[in-house]
Structures are given as C-alpha cells and as structure tokens.
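In this view, the complex is presented without one of its protein chains, the others remaining in place.
Going in written order, the chains are labelled A, B and C, and every chain counts its residues from 1.
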Amino acid sequence: MNLEPHLPALQVVVPLLTAPLVVLLRDARLAWWAALAASAMNFAVAVAITGQVLDGAVVRYDMGGWAAPLGIELRVDALSTILLLVVSGASTLALLGGRASLLEQVGEARQPLFMAAWLLALAGLVGILVSGDAFNIFVFMEISSLATYILVAGGPDRRALPATFKYLVAGTVGATFYLIGVGMVFMMTGTLNIADMELRLATVGDTNIVYVAAGFITIGLALKAAIFPLHAWMPNAYTWAPHVVTAFIAACATKVALYVLLRMDFFVFQKNLVDHELQFAFVLMPLAAMGILFGSIAAVFEPNLKRILAFSSLAQIGYILLGASLVTVAGFNASVLHLFNHALAKGALFLAVVCLGLRYRHLDLADLQGAGRHMPWTLTAFALAGLSLIGVPGTAGFVSKWALIIAALERGALGVALVVLIVVSSLLAVVYVARIVERLWFGEPPGENPAVSEAPWPTLAVTWLAVGANFWFGLNASLPGELAQRAGEAFLRHLP
Amino acid sequence: MLTGAVVAIAVTMLLALVRALLGPSVYDRVLAVNMFGTKTVLLLAIVAFVAGRDDYLDLALAYALINFIGVLAVLEFFHQRKFGHVPQVANGSDLQPPENEATPSEREP
Amino acid sequence: MTSLLTVFLLVLALITALGVVRARNLFAAVMLMGIFSLLMAAVFLLLDAPDVALTEAAVGAGISTVLLLSAMALTAEEELAGGIHPTPALAVVLVTAAVIFYGMFEKPLVGDPEAPVNTHLAPQFFELTREQMEIPNVVTAVLASFRGYDTLGEVIVVLTAAIGVLFLIGPDAPQGSRAPSGGNLAGGGLKHHQPLRIVGKIAIPFILLFAFYVQYHGEYSPGGGFQAGALLAAGIILFGLLEGREAAAAVIPTRVLKAMAAGGALVFGGVGVVTLLMGGQFLEYRVLLDHPVSAQQLGIVVIEVGVGVTVSGVLLLIYHAFAARGRG
Partner (left out) sequence: MLALDLFNSWIFVLLLMVGFYAVIARDNLVKKLMGLSIFQSAVFLLFITMGTVTGGTAPIVLGDDWGAVFSNPLPQVLILTAIVVGISTLALGLAIVVRIKESYGRISDIDAPERDRRL
C-alpha cells in the first residue's frame, strides 16, 4: 500500500505505539534497540515529509476521516518541518550515542521504562509539531511534558527530584494557562482548528477577551519555553537530568514550546488583533533582550559545566524570540533559522558533555580541569561546537546570527541597539566558552590524577557527527535556509 | 415538596461542610465527608427526577460506591497509623503532632 | 431551581477550596479535596455534563483521594509552620485575576444558543452522529470518533503516568534511605474488622458489575471506557483495602496489570493501524465494515474497551506502586 499520504500520522503513531511495546520488554538492550529503531524511523519519516514540503505542499491529514474543523487536522508546513528534523534527529543521535551513559546513570533494570518515556517524549513533541488543532496540541504537550519529567527525574543525583518537581509545577501551570487561552478563543469562535480559528476570529478579533486569551496563551507558552523571567525551572532541570536527556531536551523541548508560541501568535492572532505587534515590541522584545544579557552573564559566572550551557540556552532562546518580535519577514526567517542552528550547536555541546560524563562524576569546571589531556577528541569537539554557539563565520551559528543582525538593521535606531546587544552577548559567549576550554585544556587536574581515558567511540563518533553538522550547515545553509524562507512566506500571508 | 427536600439537603450539606472545615478531630472530618457524599447522592437523585432523566441515577449509584471506597481508604490510612509505625520525624519538623487535635489512636475505644 | 442550586454548590466549592488552602493539616486538606470534587461533579451534572460529572466523581473523590492518602502515608501529615510567601503570590494572583476580569465582561452569555460555541460545530456533531453512528450519547461519539485521536493521546497520557510512577517508586526504583517503614497505605488491610469486611465484600461484585455496565452502556448513557476503568480499579482497590495489598496483587498480578496498561493502548492504536491498512485514514472507523454505521459503532466499542483496559490497569499499577513502597 502507499504510505505516502499517511506520513503525518505515521510521524506520531510510530513512536506513540512503540512505547507501550517497550514497556513490556524486560531486556535493557532490546528496549534500546526498539527505541532507536522507532526514533530512526521517525527521522526517516521527517525527511520524507521535508521532501513533500519542499515540493511546495502543505501536507494535510484528516484524522479519523473527519474533515477539519469537525475532526482533528494534522498540518505540516515548512515551520513544522524544520523542527521535525531537529526533534527526530536529536532524539536519534542522542539515543545512538547515549547507550553507555544511560546504562551508567539510569541503571539497567529501569531501562525499558525509561526508553518508553523517551519515545513518549519524542511522540509528544512531534505530535505538537504536526498538529493543526489547538486542543490536540495541549494533549500532546502533556504527553511530552509528563514523559520529560520522567526523563529528568532519572538523573542519578537526588537534586534531580526537586528540579523535576519544579519543572512539573511550572509545566502544568504553563499548560493550564495555554488551555485557558484556548478556551477563551474557543468560546468566541466555536472552533479548535488553528486555521479555522484565524478565519473566525476576524469577526470577533476586537474584543477584550481575545486579547486576554492571546495573553494567556503567550504567557503559558513562555513559561514552557523558559523565556526570561519565567525560566526558573530550566537550569536545574537541565543540570540534574541524565546527560543524554539534557542533550535531547535542550535541543528540543523549549523550542517546541516556542514553536507553538510563534504558531499561535503569528498564525492565529497577528492578522486579527489590532496592535498585536505591541505585545512584541513592549513585552517580548525587552524580555528577550534581558534574557540574552542575563543568560550570558550568568553563564560567565557559573561553576558547573551543564549549568553554563543551560544559561547559554536561556540567552539563545532570547535570540530566537528577539528575531520573531521584530514582526518582520526577515526577523521571522532569522528566528526560524536560529531555532535550527542553536539546536545543532547545543546538541553537539551536550553530546560532548555526555562524553565527559562517562569519565567524570562531577561536572564542575574545578573537577574537570585538565580533562583535555585525557580526552583530546572530546574537548576538540566541544571547542568546535562552542565556535558555532558563539557564531564564528563558517559555522551554523554564524548563519543565523548574521541573518538576525540583518533583520534587526531594518529597524533603524532600535536595530542598531539590538545589534550592539547581539555583539555584546556574543562576546560574553566567547568569554564563557573560552573559560571552559581554557580550564579544561590547561588547568591543573585536581588532587590525585585519576586514570581517565578518551570516551568510548560510539558516543564520540556521534558527537563528531553533530559537530560536523554544525559546519556542514554553516557552509551550506540551503536546506534550513529554504525551509526558513518558506516559513517566512507563510508568515507573510498571515500579516494583516 | 421537591424544593423543600432540596433546601433540606442543602442545609445538611452546609452543616457537614462546616464540620469538615472546623474538625477538630479526624473523625469529625471523616464523618463529614461521608455525610457530604450521601447528601450529594440524594441531591443527584432529586436532580434526576426534576430533569426527567433516569440515566442520571447511574451517577448517583456511582457516587455512592465511590464514596464508600473513599471512606474505607481513610480508615485504612489511620489503621496503618495506629498499627504501623508512625514515620520518624526526619529533619525535625515535618511531623509535629497536632496540638489541638487528639490523635486517632487516643480516641480509639 | 437548578440555577440557584448551581450557585449554592459553587459557593460551597469555593469555601471548600479556601479551606484546602488554609488547612495546616494535610489530612484535613485531603478530606476537603474529596468534598470539593463531589461539589464540582454535582455542578457539572447541573450544567448538563453527566459524563464529566461521572469522571470527576470517580477520579476526584475516588482515585485521587486514595492517591493523596497513600502519598501522605509515605510522607507527612502536617505542614510546616512558615513556608508561605503570601505577598508576591497575592500580587501575581491578583494581576492574573484582574486580566481575566478585563476580558470576561464581553464574552457571550452563558446558555446563549446563538453563541459561536454552540452554533459552529455542535449542530453538525448531532447531525452526523445521528446519520452515521446512530448512538444516542453524542459525547461518546465526539470523544471516540470525531476526536478519537485526542482520546488516543489521553490514553497515552495515562500510560505515561503509570510509566513515571513505576519508574520513580516501582520495585526497581532506588529505595530511599529515609523511607519510613510500614507507614504506607493498604499493607495489611482491614481484615480484623468483620463488619467492614463483610459489607465491603458484598459491595465489590456490584462495583465490578456496575463498571462493566458503564463500559458497555457508554454509547447510550453517561459513561465509557475511562469511567469504567476508574470504577473497575476502584473495586479492586476496595478489595486491597479490605484484604491487604498482597491479596489484591494476587487477584491481578502486576505483570498482568502492565500488560493491560500497554495492551489497551495498543488495542486503540491497533484499530487505527487496521483502518489505515484497510484504506482509510488513521482511526477512520467507517472502513472497518461494509455497513458504515455498524463500522463506526464497532470502532467506538473496540477503542472504548482499549481505554477501559488501559485506565484500570494504570490506576491499579499506580495504587500498587504507592502501597508497596516502604514495605521493602
């Protein structure tokens, strides 16, 4: 039979239904293989969908055979595709390279449950991305969130538990805010389908309640996306989660929440709410700017390697939001590109952290001093990925930062201020990356020197693969560029 | 007639709620919850009658059963407290015995 | 009269909620939560939502009371003095409320048949249910067919919760060094209380029978897979409370529960895969049989069974995980 028309459904259903099977397994190795297979298949489906989207199609699918808005519609466009690639790719790479680390940190007995949770997190995230229905997004948001809490709580340190609890409370409050907002829009329009919402809001868009709804949706999702100052849950969750999990969720979880924020704000509200740009100009843009500064500065002073990277994520989320809050096509393009490129850089960095974590129990910089002498390959990979994070020309990070600067300059004086901000925070990024690399290469190893060796080759190979991707997409940005451009074209149609 | 019944039930619910809020002993609260559940069942039966929907009686039935289980769970909880060990006071403070409240074991006949 | 009654119940609910927040004694708070759930359930019924009312009662007053008590047995009953930060919290809460009030006064009136909520999709749901499914409970029709994909997601959420609880406090999870010994719920059971035991045991078969009724009558009256699963689990939990957790575990071993939890979700998803293979969209039941109406009904019945099996399995797994914790 021809599976091609069913790709959007398969994208979600494969991991969603592999998970219950994995729960029943008893063997850790088998569970890992099953999860890897499902994740790889998920990536393959994402690539196939990308092909369809690049052919110019918006891929639609009616669940249950009920046409939207009566039933639930799946809808994949360029914006979703770029994140589908990121999410399924990050999951596959992290699983591929993370087996040894997961066995060590989570233990063998609980692997099947853990792998099932992993698949559910993956299914939830891709479920959000392909969905065209606001309530369906809520359901899959909860699947991915609950599964992610499990993954984070799997960390070996007891501090993982309070971190997870905080994450759970923040995530639930965020999701409930989102639900309130969706409820209010539903009350005014009678529909849950995102495309239909936009059409039907046209007649009622100028009522207070729709503004309130937009506010609730934005705040709820900002909480889930860890936008400054609602990021309090994020650094600890990233730090105490198992290293492999951090590599996965740092590349995906907050970005998918950000994706929903962009989807709702731009594709539903922008056209219908008068002065909706003001929300961006006066609220989100200042927050993004503060987040960039705060995250970068906090990263400079942090002693723990994973926390440094977590705060750097806070700054990077700021960049993405900054691009979007310009409310121009160029800004939106830059924002989408940065979603992709930051995931590449952060994914590679955290994979290098996985390598380090296999050899070191504590990841404070003081503990890791001199690690470079024992693990030169890991450290080189880390340094190269760090270049991408900073945005050195030739890396993926440069492409999107450059796009962001160009987009900002369209805005005159304000744009110049923003460019200064970007440059300053990039310099701060130089400082914290250089600080890590310097301590890890040249620092004196603490105390008696443990016999540390290079990380095992599967993990290392995957790390280098991710680093390679940073340079590949730095030199040849046609794929993300093309997708971002198409996303920008779609965005243009939703401007008033 | 029906209105009178509803008012009577409402008043009883209010009284039960007051008991549940004020306590003071655990048994007051348990009984209050149980009574509240019973009143809800009665209320539902009347609503079913007024609305002319027999299928609502299913719900009344379900509430009655659930209520029973809830109360048993509470009893089991205190049963464990009495025969099992009371959890140690860890780090000093989570388990201060309530000052104004008799512990259930003291009230046990 | 119903609207007055709704107002009255809502006031009680608000008072109860305040009581929950105020109570220092967590046990009292759990009791009040039970009352709160019953009140909300009654309100939902008065607002013409019997399916929701049934679920809220089974979940809120039944399952979550049991869960909260089992967790409390493992943790602590009293709240610490202090540990409240009223001022910033009040500020945040008041701002949130003010924002909602700003929007609330323009919304369409409740009960207005001409409100967009009630005119856009609802009539079509009734029409299509009548034409293509011929089942009287339109809530079930929407739940299982029109938005079956959401319901699949809901089943997966429940399964995720079970995976999480097993992962965190299941038999393979790390045992805490400071676990209180013997302070858990439903270890020994109420074996020594004859009257309770007899009355309880008489009730169990009725609860189970009622659960099956709710399951299979879900297309005709309030109920369906989720409510039935919760009731079924409640019946077995009752048995565990009376006879001890081990006895309940002997009736349905954990291994079987796990298979139920996963199997139900697989049955649900399997229906989707079958419809896909038969040339329809995912979860498009009408391709299952030649006669589309029977096909829709078949699909709904099968997936509701999947929901019921998963939910009962999951809730029992969670109950066992909490009850067995701390027993070693």
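Assume a contact is a pair of C-beta atoms (placed from the backbone, for glycine too) under 8 Å apart; a residue touches a chain by one contact, two chains touch by 3 or more.
On a predicted model such as this, the values are computed, not experimentally measured, just so you know.
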Among the options A:E104, A:D157, A:E454 or A:E482, the absent chain makes contact with A:D157
The listed residue (C:A161, C:A211, C:A228 or C:V309) that touches the chain absent from the view is C:A161
Touching the hidden chain in the complete assembly: which of C:I100, C:A259, C:V273 or C:V293 does that?
C:I100
Over the whole complex, note the residues of subunit A touching the chain we left out.
135, 138-139, 142, 146, 149-150, 153, 157-159, 161-162, 164-165, 168-169, 172-173, 176, 179-180, 183, 186-187, 192, 362
Which parts of subunit B face the unshown chain closely enough to count as touching?
51, 53, 55, 90-91, 93-94
Even though one chain is not shown, subunit C touches it at residues 3, 6-7, 10-11, 13-14, 17-18, 20-21, 26, 29-30, 33, 36-37, 40, 43-44, 47-52, 55-56, 59-60, 63-64, 67-68, 70-72, 74-76, 79-80, 82-86, 88-90, 92-94, 96-97, 100-101, 104, 107, 109-113, 115, 117-118, 121-122, 125-126, 130, 136-139, 141-143, 147, 150-151, 153-154, 157-158, 160-162, 164-165, 168-169, 173, 175-179, 220-222, 226, 311, 318, 321-322, 325
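Simple rule for what comes next: only the chains that are shown with their structure count from here on.
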How far is the middle of subunit A from the middle of subunit C, if each middle is the mean of its Cα atoms, in Å?
31
Whole-Å distance, subunit A centre to subunit B centre, using C-alpha means?
46
Could you please state the distance in Å, as a whole number, between where the Cα atoms of subunit B are centred and where those of subunit C are centred?
20
For subunit A, write out the residues touching at least two other chains, lowest number first.
none
Per-residue multi-chain contacts in subunit C, two or more chains:
none
Which bits of subunit A are touching subunit C when the two form their complex?
1, 6, 9, 13, 16-17, 19-21, 23-24, 61-66, 69-72, 107, 109-110, 113-114, 116-117, 120, 123, 127, 135-136, 139-140, 142-143, 146-147, 149-150, 153-154, 180, 184, 186-191, 200, 204, 207-213, 215-216
Under the definition above, what is the set of subunit C residues touching subunit B in their complex?
1-2, 5, 8, 12, 15-16, 19, 25, 27-28, 31-32, 34-35, 38-39, 41-42, 45-46, 50, 53-54, 57-58, 61-62, 65-66, 69, 72-78, 80-81, 178, 180-190, 196, 200, 203, 206-207, 210, 213-214, 220-223, 227, 231, 234, 237-238, 241-242
What part of subunit B is in contact with subunit C in the complex they form?
2-3, 6, 10, 13-14, 17, 20-21, 23, 26, 29-30, 32-33, 36-37, 40, 43-44, 47, 50-51, 53, 55-56, 58-59, 61-63, 65-70, 72-77, 79-81, 83-88, 90, 93-98, 101
